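One chain of protein is taken out of this complex; the other chains stay put.
On to chain A.
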Amino acid sequence: MVINVKNLVKRYGNLIALDHFNLEVQEGEILGLLGPNGSGKTTAINCILSLLKYDKGTIEIYDQPMSPEAYAIKRNIGVVMQNVAVFNELTVYENIDYFCGLYVSDKQTRKKLVAEAIDFVGLNDFKKFYPKKLSGGLLRRLNIACGIAHKPKLIILDEPTVAVDPQSRNNILEGIMELNRQGATIIYTSHYMEEIEQICSRIAIMDKGKIIAMGTNEDLKKMIKSGEHINLELLNPEELELSEIKSLPHVISAELTDHQLVVKSSRGKNNLIMILDHLKDQNIGIGKIYSEPPTLNDVFLEITGKELRD
């Protein structure tokens, strides 16, 4: 096992940031820590990295207890912080070389690793640039390169795509998947469920310092009643009796906004056909129709009663 966290408790005064937090990370997986802001993701990461003292619990990495002095363990970890942590006074190359040099002392090996990291994040044209001259996306890439240049076995990325444009975000996500393909175990925290769904092999959903659900994307969606979201554009919505829709089998909720009817239904066959038949019987014309599978937000909503993005 790569990481084994048991009953971790972290308090800030009266506030419990981590409430008996448990986590197991297996070799070769991309584990996503998903949760709204303030759910305890970063606190958990900081405790795992021994950047924060905790009140209770145990943390083991590669079957060794983790502590601020566990330098042998730290040698195998790559860290990409939520805030970009680079030297503004050093160029892109010098920054990566600095952080890589904290792990790799041999100059020749380091030179090769730095070149590979620069290549990996696509900063070849910006090697001599100072961080202040880089765009937000490029800066995030530099932050990642500084964390992964020494080719760690375990990479912890704490919200690495905050304030990054969609194109750069896709580049970063593809890069993370590539690192995983090369053999790295990855812990990825984010409050963007789409990112987590896209890259993570296993997802842990956090709220109020606890993991409230854990499993693969599919496992999590199977845990909830919601099956699909059916969206229909109605041509004459004034004819619709919403209560009749709500009384149809498997329908959990139905909402009408202007011409848009959104029906949330539980798992079941022919849900869409039943709704269409009913609308036809009521002589209600239909424009566009589309159906969406449940999202992680639905999972979160159903478990906690609140939206993930609240």
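The rule we apply is simple: contacts are C-beta pairs under 8 Å (C-beta built on N, C-alpha and C of every residue); 3 or more make two chains touch, one makes a residue touch a chain; residues count from 1.
Following the convention adopted for this analysis, contacts and distances are computed from a predicted model.
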item	value
Listed names "ABC transmembrane type-1 domain-containing protein", "Probable glycine dehydrogenase (decarboxylating) subunit 1", "DNA 3'-5' helicase" or "ABC transporter permease", matching UniProt entry of the absent chain	"ABC transporter permease"
Hidden-chain contact residue, picked from the options A:Asp55, A:Glu89, A:Glu239 or A:Glu292	A:Glu89
Sole residue of A:Ile77, A:Ala204, A:Leu261 or A:Val299 that reaches the chain not shown, by the stated touch rule	A:Ile77
Contact footprint on chain A, counting only the chain that is left out	46, 49-51, 68-69, 71-72, 74-75, 77, 79, 81, 83-90, 94, 98-99, 101-103, 146
